[in-house]
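With one protein chain withheld, the remaining protein chains of the complex are depicted in position.
Chain lettering (A, B and C) follows the sequence in which the chains are written, and residue indices restart at 1 in each chain.
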Amino acid sequence: MYKIRADMISWILHKITGFAIVSFLIFHIWGMSQMSKGPDAFNAVIEAYKTPLFKFGEVLLLGAILFHGLNGMRIILGEFTRWAMDRHRLLLVLTYMIAGTLFIIGGIALWRAE
Amino acid sequence: MSSRGSKGWLLQRISGALLFITLGVHFYIYHYFMGPGMWGFESIGYGANDLETLRLMAESDPTQARFYALASLFAAPVWKVFDILFITLGCYHGFYGIVANIEDMVTHPTWRPVLSWLTYFAAFILWVMGVVTVISFNPQLF
Amino acid sequence: MQVTVEIYRQEAHSGASHFDTFVREVDPTDQILDVIMEIKDDVDGSLAFRKSCAHGVCGSDAMQINGMNRLACQTLIQDLKSDRIRIEPLKGMKVLRDLIVDMDPFFESLAKVKPYFIPKTTAPAAERKQTIEERARFDDTTKCIMCAACTTSCPSFWSNDNYLGPATLVKAHRFIFDSRDGGDRERLEVLDDRDGLWRCHSIYNCTDACPRDIEITKAIGDLKRYTVAQR
Partner (left out) sequence: MIHKFDAIVVGAGGAGLRCALELTEQNYNVAVVSKLYPVRSHTGAAQGGIGAALGSEEEDHPEWHMFDTVKGSDYLGDQDAIEILANEAVEAVMELEHFGLPFNRTKEGKIAQRPFGGHTRAFGEAPVKRACYAADRTGHMILHTLFEQCVKNKVRFFNEFYVLDLILKDDVCFGVIAYELATGELHVFQSKVVFLGTGGYGRVFSITSNAHALTGDGMAIAFRRGLPLEDMEFVQFHPTGLRKLGILVSEAARGEGGILRNREDLDNIGTGKDGFMAAVAPTVKDLAPRDMVSRAIYNEIKAGRGIMGTGDTGSDYIYLDLVHLGAKVINEKLPDISHFARKYLAVEPIKEPIPVQPTAHYAMGGLPTDNDGRVLKDAAANPVEGLYAAGEVACVSVHGANRLGTNSLVDIVVFGRRAARDMSRYLKDAEFEEIDADPEAFVAGEIDRLKNGSGNEKVADLRKEMQSVMMSKSGVYRTEENLEEARKTVLELRRRYQQVSVKDSSLYFNTELVEAIELGHLLDVAWTIAESALQRTESRGAHSRVDYPDRDDKQWLKHTFIRKLGDDKVEFDYKPVVITKFQPKPRVY
């Protein structure tokens, strides 16, 4: 079993969150097309969103987007600048920390929202 | 060899960076801007008359206020453009990501292109669905 | 000190595999190569592994030691900070026997990027001039000993062995960034391919595995930017 290191975890997480976001995108575009059918259809979707299961999903989505987005920016930075390459470990740690902090703050807010 | 990767790689990074920005705007608008505050959107391209109609409709049926509020935004031409851009970037970036994963893991000479093209096809369907929804949306119809 | 050494064993390329365990008395400064050579000398002569220079310049004895690719001659007991040592062959390659893997595909992959000097100009009577700065640009990648530790540490390579792999890209870097070389166009054809550069996802396993401390991921980053700019 090869040792799993921080960079490799970020690579795996990037894949997983990517797949999660694409799945949501499919669901979201479908939801939007429903919504455009009128107020009743729209409210049905909104009501469904308010169930705990969907809320939980929404929190997870927030986490996925935060990580995927920030980590993606880190990857871009790391591939385009030597400056970032020299500091790739530090930037990786920062990515985890910023994504984590925003996830906790945003996640709580999202969960509490009506 | 016709198969290349540099363009795809670069576009994936550009679309990713743009998505990072557009997603921020999208998220902000739809989650924190939604509600009474958003009635001030005349300034960004929505006709005062149309807005007035929506406001009246919302007042006559308060339970549907949220829908009308969102619809007012959704119907604005600027936001239509924004949403189409957003859908395009999302479909491209997301599905190219899947194609990249297929190329990472599938080496079979037949399955590799078949799976990739199926993914591109699915992306196209989804994109059409999204764009049609955005363009055809007209709250006046309700 | 006493250590427990578990070594991957496989009779032949088609045989079943298992781990053999040896308990050995060692010095903290012993090389892993010393330890497995002593096991071969004293306990089990049939243990098969490659070795040659024994000080990290020939690249024969790359293997997986406690979950990381390293050269057995360049890894001391004390580096592992453990009294359990697990030794396995390089991952993602065909095992021929015990710790010996088939290196032919590795060298074939290397040959794809035209890993040789393609002169830009016809040879002058004396040397082609090159400034100290121009040479410094590719100095790091000239250190490669082709041990395959990087390529076989790469998750992209594990899942797709058509991928050129870090070692091949290092070789490409060594020539593309040599101011005297004029073979960029031909090499970019190979690099800018679905199984070329773009299978690298900057996971940095290769950089960590390199026994010569080559900054491989950075070198690949250089190649990506260069390729995108050229095409």
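Some observations on this one:
Please note the rule applied: a residue touches a chain if its C-beta (ideal position, glycine included) is under 8 Å from a C-beta of that chain, and two chains touch if they have at least 3 such contacts.
What you are looking at is a predicted structure, and each value in this text was computed from that prediction instead of being measured.
Note that the absent chain touches C when the full complex is taken as a whole. For chain C, the residues in touch with the chain missing from this view are 11-13, 29, 31, 40-42, 45-49, 51-60, 74, 76, 96-98, 100, 103-104, 107, 110-111, 114-117, 119, 123, 125-132, 135, 138-139, 142-146, 175, 178, 180-181, 213.
The working rule: only the chains that are shown with their structure count from here on.
Taking each chain's centre as the average of its CA atoms, chain B and chain C sit 45 Å apart. In terms of their C-alpha centroids, the spacing between chain A and chain C amounts to 35 Å.
Annotation for chain C: residues 201, 224 touch two or more other chains. Residue positions of chain B in touch with at least two other chains are not found. For chain A in complex with chain B, the touching residues are 15, 18-19, 21-22, 25-26, 29-30, 32-33, 35-36, 38-39, 42-43, 46, 65, 69, 72-73, 75-76, 79-80. Per the touch definition, chain B reaches chain C in the complex via residues 1, 3-10, 100, 103-107. Contacts from chain B toward chain A in the complex involve residues 13, 16-17, 19-20, 23, 27, 61, 63-64, 66-68, 70, 74, 87, 90-91, 94-95, 97-98, 101, 126, 129-130, 132-134, 136-137, 142.
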